[in-house]
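The structure appears below as structure tokens.
Note that one protein chain is taken out, while the other chains of the complex remain in position.
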Amino acid sequence: MSLIEPTGPSAATAGEPGVVDVAAARPMRSEIWRRFRRNKLAVVGLVFLAFVILLAIFAPLIAPYGFAERPLPRVYRAPPSAAHWFGTDGIGRDMFSRVVYGARVSLKVGILATALSLSIGVLLGSLAGYFGGLLDTIVMRLTDVFLAIPYIILAVAIATLFGRSEGSIIVVLGLTGWLAITRIVRATFLSLRQLEYVEAARALGFSRWRIMTRHVLPNALQPIIVYGTISVGTVILSEAALSFLGVGPQDPTPAWGLMVAQGKGDLVSASHLLFFPGGAIFLTVLAFVLVGDGLRDALDPRLR
Amino acid sequence: MPSYILRRLLLLIPTIFVALSFLFFLFFLLPGDPVDLIVGGENRTPDPGVILRARARYGLDEPLLIQFRDYWSRTLRWDLGESFLNGRSVNDILGERVVNSARLSIWAIVIEIIVGIGVGLLSAIKRYSIADKLTTIGTAAAAAVPVFVLGFVFQYAFAVYPNQHNWPEWARLRTSRLGPDEWFLFFIPRGDQWRYLLLPALTLACVSTALAARMMRGSMLEVMQADYMRTARAKGLGERAVVTRHGLRNALIPVVTLIGLDFGTVIGAAVLTETVFSWPGLGFTIADAVGDRDLPVILGLTLVVVLAYAVVNLIVDVSYAWFDPRIRLGEGDA
Partner (left out) sequence: MKSRRPVIKLLALLAGLVLLTAACGGGADDADEPGGAQEDAPKTQKGGELVDGGTFVGDPPEHIDPALNSTLDAYQVINAMYDGLTEPTGAEVKPLVAESVESNDDASVWTFKIREGMKFSNGEEIKPTTFQKSWERASNPDFAGDYAYLFNFIKGGKEKLDGKAKTLEGVAADDGAGTLTVTLASPYSNFDAVAGFQTFFPMPDEATSDPAKFTAYENGLMIGNGPYKLEKPRTDQEISLVKNDTWTGDVDGEKWEDRLDRIRFLVNADPDTSYNALGAGEVDTANIPPARVSDAEANWGNTLDVAILGSYHYVINGRNPIIGGEKNKLLRQAISQAIDREEINEAVYNGSRTSSTGITPDGIPGFKEGICKYCKYDLEAAKKAFADWQAAGNKLAAPIQIQFNADAGHEPVVQIFVDNLKEVGIQAAAQPFPTETYFSQLADGACVICRTGWFADYPTYDNFMYDLFHSDSLDGNTYGFVNEEFDGLVDKAKATVDKDEQAKLFQQAEDVLLNKEIMAIPINWYKGDYAFDKDKIAKFPQSNFGLIAWEQVALAA
């Protein structure tokens, strides 16, 4: 999987064990759930993610103030108190409210950017893997090209092109995150298309489209699901990295990454500005990784 | 083998050509005239006459395709031009930056190899032990902290705090910059140099080490269940011999791939680490240049990054043959 430093999305490769080799039979759904449950860490992660999703959905009900609101009486950079559980920021906004609303932004960016990169990756990867030949060569050379260009250059350039909003961050991270998934899907397809049941389907005269979507793709789903889960966490980290470099979402957007980047100098003098949004990122990303781990083990029967 | 290497080298040519051409056009597509920035347009409205002169001086008044052709004919002669911003030769900038980047990445990779592979291996062998559980959580956690936060925390904990509390001199590290720039055999720090190197190297290595450990663990677990391992055990070989002689080599293949990819990206993409620690490497210079639309610097430095990336990965691929004699190079090229 590709939980690399946000400055390099390239780590995920076809070499990942348990991700590529999907020739094994697909386990039943209940069986998967049973195995997933055995992994306590993954269950904890899943519960935490459910909690974050609830926060995101009910943010207006949970947060005492709006994310851009500066409640009276105004206190600046105040440490946590009964009135402000997470303290206040530099211009007197309630940090608890901002962190709660931040769940919305971070999940939205994480999920949509991942969806975008998965769509691109699955499309290119499956085309390349299934048809092979020239198409395959072109797609692979293309991923080589983009793996070789330092990803941050692309991210900064694209962010300049599309402006610096939530939407453009989604585009930026979506457009730079498809390389790994392309390779994974391609490798999976390469191994699958040789298999007997695909040969059989071909012999039966099914169309290529039908074979790809009905017979091959479902078998490639495991690595895609696992990669996608972890990728949401990676995107949330990358959002923080882009904010630090000054090309992330803009104030007053309550993005966790932005808050952390703004609080980078407050480690000692006003640590709550760094600690709470930073903690939110840390726990959420950790939860996505643990759930991803659990899913991988549950989906791949050979490991248990 | 030689023909394989030759073929791979030839394949580099289109990769590099497309990558740099893509960047070339991308930067003309971006909003904001590069000339505006050359003459200080990010801070004020420049004089129209100044803009015209600057445009002519840098050949930016030519049609795009002509500029593109000129760019390549210059690049082929390794004439990387001069920075738009301060007129320094890109070659000079490269010379300063490449060595720093290389030193930092070498150490980050060393940490990744030793700690990552070591921890992953132990964790796999002692599966279900407390140490294994801690590794699983610890590696996931290490990969969940924003890199720049980690860097600032390190700075405070290992440099600022010890200094303010008068810790003994040997326990104080440095927050930033290259330091005395004294090296033995190119990359081994001499004298005080290690104080400057340690924190950025750790920061840069943190995430990739965690990943390498996780991958090593998974890979090793998988290999240990493989048929040939069972065969080896059945032959009566001791567990230690099974692991080292048969398991390790095979399990290392995906990890080496990961590390190879890391090496390439670390050189050009350690932007965050380099910025936090003011380490004068390629990554943060490139990021700066992107912000300033300093085309010659972007393209010149990227060229080197792309080359380094390609060569390292070629070495990694060739090394497969050592790890697994069954792999015959030249078949397939993914």
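In this document, chain identifiers A and B correspond to the written order of the chains, with residue numbering beginning at 1 in each.
The definition used in the following text is that a residue touches a chain if its C-beta (ideal position, glycine included) is under 8 Å from a C-beta of that chain, and two chains touch if they have at least 3 such contacts.
Here the structure is a predicted model, which means the values were calculated and not measured.
For the chain left out of this panel, the touching residue among B:Tyr71, B:Phe152 or B:Tyr309 is B:Phe152. If you put the hidden chain back, the residue from B:Gly247, B:Pro280 or B:Gly300 that touches it is B:Pro280.
Annotation for chain B: contacts to the undisplayed chain at residues 31-33, 36-37, 39-47, 49-50, 53, 57, 82, 85-88, 93, 96, 152, 155-156, 159-160, 163-164, 172, 174-178, 274-278, 280, 284-285, 288, 291-293. One chain of the complex is left out; on chain A, the residues touching it are 68, 70, 74, 76-77, 90-92, 160, 163-164, 246-247, 250-252, 264-266, 268-270.
Basically, only the chains that are shown with their structure count from here on.
Listing the residues of chain A that touch chain B in their complex gives 3-8, 10-11, 13-18, 41, 140-142, 144-154, 156-157, 160-161, 183, 186-187, 190, 233, 237, 240-241, 244-246, 257, 260-261, 264-265, 267-268, 274, 278, 281-283, 285-286, 289-290, 293, 302-303.
Of all residues in chain B, those touching chain A in their complex are 11, 14-16, 18-19, 22-23, 26-27, 29-32, 136-137, 140-141, 143-149, 152-153, 156, 204, 206-208, 210-211, 215, 218-219, 221-222, 225, 253-254, 257-258, 261-262, 264-266, 268-272, 275, 283, 286-287, 290-291, 298, 302, 305-306, 309-310, 333-334.
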